[in-house]
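Entry: subunit A
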Amino acid sequence: MALAALAPFLAALLTPFIHSLAGRYSGWVLATVPAGIFLLLLGVSEPVIAGGTIAASFGWVPSYGLTLSFFADGLSLIFALTIAGVGTLIILYSGAYLKGHRHKGRFLAYMLSFMGSMLGLVLADNMLALFMFWEATSVTSFLLIGFYHNRQAARRGAIQALVITNIGGMCLLVGVILAQHLSGTWLLSELRGLGGVLKDHALYGLVLALFLGAAFTKSAQFPLHFWLPNAMEAPTPVSAFLHSATMVQAGVYLLARMTPVLGGTAVWTGVLVAFGGVTLIWGALGALRETDLKQILAQTTIASLGLLVLLIGLGSEAAIAAMLVYFVAHACYKAGLFMVAGAVDHEAGTRDITALGGLADKMPVTFIGAALAALSMVGLPLTVGYFAKEEMYLALVGGDWLMLFVLAVLVVGNALLAGVALIVMIRPFLGDALPTPKNAHEAPVAMLAGPILLGGVGVVAGLLPDWLSADVLAPGAMAILGHAVEPHLKLALDLASPLIWLSALTWLLGIVVFRQAQAIRTVLRRLSAGIGWNADTAFDAVMFGLIRFAATVTRALHHGKLEFYLLAVFAALAVALFWPMLALGGLDWIVPTAELGDWSKRLVLPDLRPYEWGVVLLAVLGLLAVLIAQSRLIAILSLGIQGTALALIFLLFGAPDLAFTQLMVEVLSVVILTIVMTNLRLDARDHRPFEDWARDGTLAVVCGAGVSLLLMLVLTGTLDTRLSDFFTATSVPIAHGANIVNVILVDYRGFDTLGEISVVMGAGIAILALLRRRKKTEETGP
Partner candidate 1 sequence: MTQLPQAMIETATSAADWVLVLPVVLALMGSAALLVVRRSNRLPLLGAVLVIVAIIACEISLLLRIVSEGPLSMTMGKWLPPFGISLTADLFGAGFALAAAVVTLVVVLYAEIDREGNDGKDGFHSMVLLLLAGVTGSFLTGDLFNLYVWFEVMLIASFGLIVSGSSPLQLDGAVKYGFLNFLATTLFLLALGLTYGLLGTLNMADIMLVAPDANRAAMTGIAALLLLAFGMKAAAFPVNAWLPASYHTPTPAVSALFAGLLTKVGAYALLRALVAVLPDSREMLEPVLAVLAVATLVIAPLGAIAETHLRRAVGFFVIGGIGAILAGLSLPDVIGIAGAGIYIFHAILAMTALYMVVGLIEVRTGASDTRQMGGLYAASAPLSILFFLLILAVAGVPPFLGFWPKLLLLEAGVADAELGWVGSALVVALVINAILTLIAGTRLWSHVFWRNGPEGQPASGEPMPLVAPTPRVRLAFGAVSALVLGVVLIGLWPNPLIEVGQRAAADIVDPGRYVEAVGLAEVEP
Partner candidate 2 sequence: MSGAFLVVILALGWAGITGNFSGLNLLFGGLVGGGALLILRYSIRQQGALGRAGKVLSLIALFLYELMVSAINVALIVLRPDLKSALKPAIVAVPLTVKSDAEITLLANMITLTPGTLSVDVAEDRSVLYVHALTMESDTALIAGIANGFEARIKEVFQ
């Protein structure tokens, strides 16, 4: 089973080689991968159908308690088989559809990776693994949607899809982590066994919101549905795959999967039904507004997703059964229809239904595929679509008035979809023949296999209700509801049942919709034009707004003025100095207390000797001289004063080495400054506007005072002199040096000095690097 999820990735990695070897037949070659997986899954399906599960687990990140666990129950298997089955046909189809395209190899690799992600998603037992595959579908679909990368619309569609689904992905990640945090397990199979651990927790609402956020974005629920039509910029095989059985169904899968853990509550039902219902109607109406075949199908996909979410929300046995059957039906017919649309586009050169007609003669096989799919979509008996509809009506009939309202919504939605199905089947194929950009003729076998086979499956399944019940419904419901459902799908018409009449009503309305399609389209288009904006345009507004906002913020923060960068640092310094001192009573030592005595006792003149005062005064005067210096060179000279003063302070307080070095360095600084200044001619004065002066001055004084106060606070304690005592005691006897400072430098802390001389050497290299290109740049400069 792990093989099922991982084989496509391996195949994708090998695709460049396979493609270069197999050339135009690479589609056929690579289609064997999903076909093999399909057969593999069928082979292991026995115990699942019997109501059990199969599992496989590998150690992955044991240090984090993560295993790469796969498990398959009915739900997973239905999805996985659909993915692999449809996937086989799509790969085949792609091989033909992109014949001769320079990036066909890349495309097939992306498709296989996507399929692998999808299979991994539905087979994963570990929630984190599920999330990873979830994200992988987003990323691979991004590459697929943007496949025609020269087109801005394709790029936009790809980014849009990725952004929206990534927001959902982040919700899922946090949701998964939260669920793990609350339940203690990463494994879905274990989580299900824990019963109400999440439902009963105070944070249930948050967990639910996160999972719904994930599912709704992925499954394009209103109002986050807008990315899906834009994803039609992708090549048609992508649309056929992503929007029938795979990517968008990931959200549905997640909701179904979480039903035992999160479902069944009032808020669950309410939210899912409401959003699903609105999405159903919205998508169906949207389909009627469009004339582009793919856009129409995209909108119906939104509607179908709404329908599935609604059914999961209802959560009853019949609703779940309907959901399962509808999923299979939808996968078959929607993939088929997309492939038909692609074939039409490929052969006739347009997808606009108003520009197409009479293709049944030219593309008869394609028409058969289209008809099979559309009829399933309409829900005629003998197709699997019929059972889906029956089941969903069954779920609602006989409920309270709220349920009846939902039923009405369903009927209307189904009717609209039926109308659309008729349009899609009849307009291009049976309508009056119209000239098309290309002279249409039948598509190649690889492109026909899909629609015909899928249509056939739809019919076959429609003819085998018992098989459907036993092999699809039972294990699926077992997985979601935890118990098997009685097989009750029947082909026989029971006129006493209200269901048949509801179906009839649906068809009738569908025909009306088909008849009035033109008028409805006009009305809808006027309506949307009247509103003027929609979620899609809002997306642009948000994105561009974000970009403008980002630019504003960035320009404001990174304005390029060093002075303000420094100002920020010093403001932070002031806060860092004062905030802890004020918050933690660091200034208490100033305030006189009973024990410490009064101020008069503290105001003693420090015991400095006259010449010491002189040197301190010299330092202050030197600093003032720098401050008031008119030109830079005078400032440099004044710099020498404070340096000398500092050296003398060191000297007077027992630090001859320091004084020595300080003097030498200070003089040398003045020398180097002078040498450099000798080659520069600069403006003499330091112009600083008053407000800057006041601001800079205040900040400087505050920081200086803060440093002084913090230092004084430190000085209130006694110093632990362990280190110096050690050095003093051992310098001569052990380290053989009388100058303790030097011994520290070359022995006790010689490692520091090693770094220090490296800094000196580095300064040499750096300065040479600076000066080195002087000639070249100045010669080539303007």
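With respect to how the candidates were assembled, all candidates are chains of the complex that A comes from, given by their letters.
What we mean here is this: a residue touches a chain if its C-beta (ideal position, glycine included) is under 8 Å from a C-beta of that chain, and two chains touch if they have at least 3 such contacts; residues count from 1.
Computed from a prediction, not measured in an experiment: that's the story for all the values here.
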Numbered candidate touching subunit A, per complex, among 1 or 2: 1
Complex contact set, residues of subunit A against candidate 1: 59-64, 102-103, 106, 128, 131-132, 135-136, 139, 142, 146, 149-152, 155, 158-159, 162-163, 166-167, 170, 173-174, 177-178, 180-181, 543, 546-547, 549-551, 553-555, 557-558, 560, 562, 565-566, 568-569, 572-573, 575-577, 579-581, 583-586, 707, 710-711, 713-717, 719-723, 726-727, 729-730, 733-734, 747-752, 754-756, 758-759, 761-763, 765-766, 768-774, 777
